[in-house]
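Yeah, one chain of the complex is gone here, protein chain that is, but the others are all in their spots.
Coming up: chain A.
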Amino acid sequence: MAFTRINNKMVSAQIVPGQRVLSQRGSMLGYTGEVTFQPNLMGGQGGVMSMIGRRVANEDTPLMTVEGHGTVMFGHGGHHVHVIDLVGDTLYVEADRLLAFEGSLQQSTMFMGQQGGLMGVVRGQVTGQGLFTTQLSGKGAVAVMAHGGVVELPISPGLPVHVDPQAYVAHRGQVTNKLSSALGWRDMIGRGSGEAFQLELSGQGMVYVQASEVKL
């Protein structure tokens, strides 16, 4: 495992020659050894078209490639850091929540319309995920950021999990998500419960939820 947890807001990564780590720009806290930080032209995600799409949608997150040999500490903005180990499955996470991940992971961009067409786009806008989300698949570790600590909620068939869209961090596995709304006449007159929209995740997998409703 590439990432070692130092405390709830910092992780350290062992960098060895030949294995790169990608991280958000500016998230390095300190390092020992000889390590270089190279800004990643593409934003790292998908092909050229996805790069342009993300930039037009103003959803690109600048990444940098970390190479060399040594130990690098990562953390950003005082946010809590959660390390997720992927063993061949797929993690769906918003790109600006990515702190660092191993270069062995395959990275691609998913257009929200691919999951449920127009509703997917609407869902992306409501949840603050935007039009695109990032997929990481393969074998390796990911460090994601959250405001407040992270809880893992397992999703199993027949037991869907409902999550506040603002507290949603990431999910993994074979999961379909849909936006369920509980809008009623109370919301129309401004007496709503404040929980009109929920993200319903069903299938088999895991959802990561932060203990805060502050978006990064």
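In this section, a residue touches a chain if its C-beta (ideal position, glycine included) is under 8 Å from a C-beta of that chain, and two chains touch if they have at least 3 such contacts; residues count from 1.
Simple rule for what comes next: contacts and distances are computed from a predicted model.
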What protein name does the UniProt record of the undisplayed chain give, "ABC transporter permease", "Ser or Arg-related nuclear matrix protein", "Carbon monoxide dehydrogenase" or "(2Fe-2S)-binding protein"?
"Ser or Arg-related nuclear matrix protein"
Hidden partner chain, touching residue among A:Pro62, A:Gly173 or A:Gly203:
A:Pro62
The listed residue (A:His76, A:Arg97 or A:Arg172) that touches the chain absent from the view is A:His76
Chain A residues that touch the omitted chain in the full complex
6-10, 25-32, 36-41, 51-52, 55-56, 58, 60, 62, 64, 73, 75-79, 81
